[in-house]
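Missing here: one protein chain of the complex. Every other protein chain is in place.
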Amino acid sequence: MRALGFVPPALILFAWQLCSLLPGFPVQTFSTPADVMSALLSSLLDGSLLQATGETFQATVCGLSLAILFGVPFGFLVGSLPRADRLAVGVVEVLRPVPAVAVIPLALLMLGFGSSMESVVVAFAAFWPVMIVARTAARSVDERLVEVAKALEFSAPERFLKFLLPAALRQLFVGFRLGLGVALVVAVTVEVAVNPQGLGYLMTGAQAALRPDQVLAFLVWVGLVGWMANAVVALAEVRLFRWDVVDGAGR
Amino acid sequence: MATLATMSLGPPPARVPSHSIQLAVTNAGLSIGSKCILQEIDLEVRAGEVLCIIGPSGSGKTSLLRMMGGFIRASEGAVMAQGRQVVAPSRRFAFVFQDYGRALLPWRTVRGNVELALEACETPRAERKAIAERLLYQVGLANVADAYPRQLSGGMQQRVQIARTLAQSPDMLLMDEPFGALDAMTRETLQDELLKLAAAREMTVVFVTHDLEEAIYLGDRVVALSANPGRVAEVVDVDLPRPRDQLTTREDSRFLALRHRLRGFLTEEGRR
Partner (left out) sequence: MKHAVFRILETILLPAIILTLWQFAWSRGWLPRLFLPAPGEIWMSLTRIAESGELALAATDTALRLLLGWVVASLLGIALGILVGSNRFAHRLLNPTLEFVRSLPASALIPLLILVMGLTDQMIVVVIALGSLWPVLLGTIAGVRAVDPRLREVAAGLEMSRARIITRIALPAALPDMLAGLRLGLTLALVLCVVAEMITMSRGLGGQILLASRNFRAADLFAGILVIGATGLVLDICIGAIERWCLRWQRS
């Protein structure tokens, strides 16, 4: 029955290819499935697509790492100390509604074009989900565990390492998964908007060169890459947290 | 008329002389996969009676009730009502679910929940509010008509569900352990209210419960099911006078005798 899901895309492709044979079909803007397929294959073979994918991934990973580096400690801090939470809320509430893309011009002004600027924007975007999940994780650590830790007279750093971190790891991974989704989308967005590198730039280049077959091919590729990244992380989640029965396998 | 009849001491058949059958289960069986849940069930529900079904867990009493309500089809045999086979739920047989919390629309007020049944019955819009309020008054919820279900206690929520089923003016109430999740005091109050409503409306009630005393207290007849697979083990007439009373009825020697008889059956036979 799963095969049923392949019917609509197959039908669309078939109809599209059929329409493209009609006279007067605007091939210049819509291309044909066959052309899209060959464009995808040729840019895969000449390495340009893989190189661009690498660039996008590099910025994604750098940005996400920055987000985790700052987001997790910050989230833990405000999650475990109510006073810090109250102090931080003012700054957080000012910055959080700012869409990450609005930071693009500022990052551009500070760092110029390139992967560092892209990483900063990605980090700004991915910081919020990571931080919020870390904060929730720190808040929801079982109070009994905290009492056990205190009764055993562990120092604060030990309490963090031995109790808070392991208990929170499961939730942190959810934050990581959310963050990755955001990071990849924002990286492509920055490239589409301004940054001359990666998959997004490849697409705008193809658009400027009036190559609809390439634009569509790259679009399909971006979708595939995003889908696969998500699938890999979901799989890792199942593997890593087999003991956990609460949240299941990435939905 | 029904109230007068129930005052007499005769057993239930006497008060409904015509013996008219509301619902008949004939030689019905139910299996899910290879597992046999119910087997060779023969049962008649007489008009105007309160028929209680008891049985140990696993005896398929809820399945039997759902079959009578048309929510599931019998694998063998049939459920007949007025000469026609019951194949789908009907407004004429109102089902009262045990989990009132899930059976009420949480986004509608108490009155809105009662009005849902009126909407389904195509009651004119102008009349709905008055009818709903009258029904809520009857179940003692007039003062919370504008509250949402989740703001009410369990007993009150179950009253809302009963009011909703009354709104569809059914011939029969099918109740699936409706008071099972309530505390003892609330349960007793609702039992008495149910008996009053049923008598006043001359309504037929099929009441599934795992509480033996509840079954005897409410019922004109008690059907005991045995488990694995569920079969009718015994049908007992309850010849206790009506109206019944939580204290005197439960102290009646006939009540105790019935309790004794059925309890022994429930614990010994039911296990097999």
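Here the chain labels run A and B in written order, and each chain numbers its own residues starting at 1.
As a working rule, a contact is a pair of C-beta atoms (placed from the backbone, for glycine too) under 8 Å apart; a residue touches a chain by one contact, two chains touch by 3 or more.
From a predicted model like this one, the values you see are computed outputs, not experimental measurements.
> Can you work out which residue in A:37, A:178 or A:193 touches the chain that's missing from view?
A:193
> Which of A:50, A:102 or A:232 touches the chain that is not shown?
In the complete complex, the chain left out is touched by residue A:102.
> For the chain left off this view, which of B:76, B:99 or B:211 is in contact with it?
Answer from the full complex: B:99 touches the omitted chain.
> Among the options B:37, B:74, B:116 or B:218, which residue touches the chain absent from this view?
Of the listed residues, the one touching the omitted chain is B:116.
> May I ask you to list the residues on subunit A that touch the chain which is not drawn?
1-2, 4-9, 29-30, 86-91, 93-95, 97-106, 108-110, 184-185, 188-189, 192-194, 199-200, 203-204, 206-207, 210, 212, 215-216, 218-219, 222-223, 226-227, 230
> Given the full complex, what residues of subunit B touch the hidden partner chain?
Residues of subunit B in touch with the missing chain: 69, 71, 88-91, 93-95, 97, 99, 102-103, 105-108, 116-117, 119-121, 148, 150-151, 168.
We adopt the following convention: only the chains that are shown with their structure count from here on.
> Please compute the C-alpha centroid of subunit A, do the same for subunit B, then give the distance between them in whole Å.
55
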